[in-house]
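One chain of protein is taken out of this complex; the other chains stay put.
And then chain A:
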Amino acid sequence: MLRIEKLNFSYGDLKVLWDVDLEVKEGEIVTVVGANGAGKSTTLKNISRLVKPDSGALTFDGQDLSRLPSHRVVELGVVQVPEGRRIFPEMTVMENLRMGSYVKGTRKDRERNVEWVFDLFPRLQERQKQLGGTMSGGEQQMLAIARGLMANPKLLLLDEPSLGLSPLLVKNIFDIITGINRQGVTILLVEQNVYQSLRIAHRAYVMETGRVVLTGGGQELLDNEHVKKAFLGM
């Protein structure tokens, strides 16, 4: 479904991605883990075309993403829930959700999708009229995921969805991600919570300083000595 081959990217003179290869097949949950600054978010930004790759191939269902503007990528069904939530602060919960289904083909499903995300996150229904900027961190994270789901994603890119959430909510979020996946949404998940995210992943990649250094099944990586030492403190 998504195929990245030999992706290279620099911020100005600073090269941050080196020949990154990554694949996501339909129906999978694929996790990318790695230390701070490894280049995980930058990889997602390349996929969503917020930035332009220096070189390499970036295709989704056979379409060359590297030639498309960001809004076309969303229209194809590749939807990103960015790091740091990025809620529209001066819009209500409902308006934020509405922006999630801005893309033409998704507007007709608006009501159905609103019901769906309210079902997933009942808290959002209670807070429909609240301004996004005044919500708590956890609530904003729910809203960010819900907003992403409003766009009928085929492939959902999640950048650290569990960051800053209470342990109970973290478990909740991972359950919800699994649930969304079962409903047919393919997921590419970037996480610092290595244990939880590998546990739900079909396959996973480990990134270090801009390179993919390890790949394998989720459970396989959980048992990997290097992963245990570097990320799980074992």
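The rule is simple: a residue touches a chain if its C-beta (ideal position, glycine included) is under 8 Å from a C-beta of that chain, and two chains touch if they have at least 3 such contacts; residues count from 1.
To be clear about the criterion, contacts and distances are computed from a predicted model.
One chain of this complex is left out of the view, and of "Lactate utilization protein C", "FAD dependent oxidoreductase", "Cytochrome ubiquinol oxidase subunit I" or "Branched-chain amino acid ABC transporter permease", the protein name its UniProt record gives is "Branched-chain amino acid ABC transporter permease".
Only one of A:Lys6, A:His71 or A:Lys229 touches the chain withheld from this view, namely A:His71. Interface note for the absent chain: among A:Val103, A:Ile177 or A:Val190, the touching residue is A:Val103. Although one chain is not drawn, the whole complex shows that of A:Leu50, A:Leu165 or A:Leu214 it is A:Leu50 that touches it. Across A:Arg3, A:Arg86 or A:Lys154, the single residue that touches the chain missing here is A:Arg86.
Interface residues of chain A with the unshown chain, by the touch rule above, are 48, 50, 69-71, 74-75, 79-80, 82, 86-91, 95, 98-100, 102-103, 107, 147, 151.
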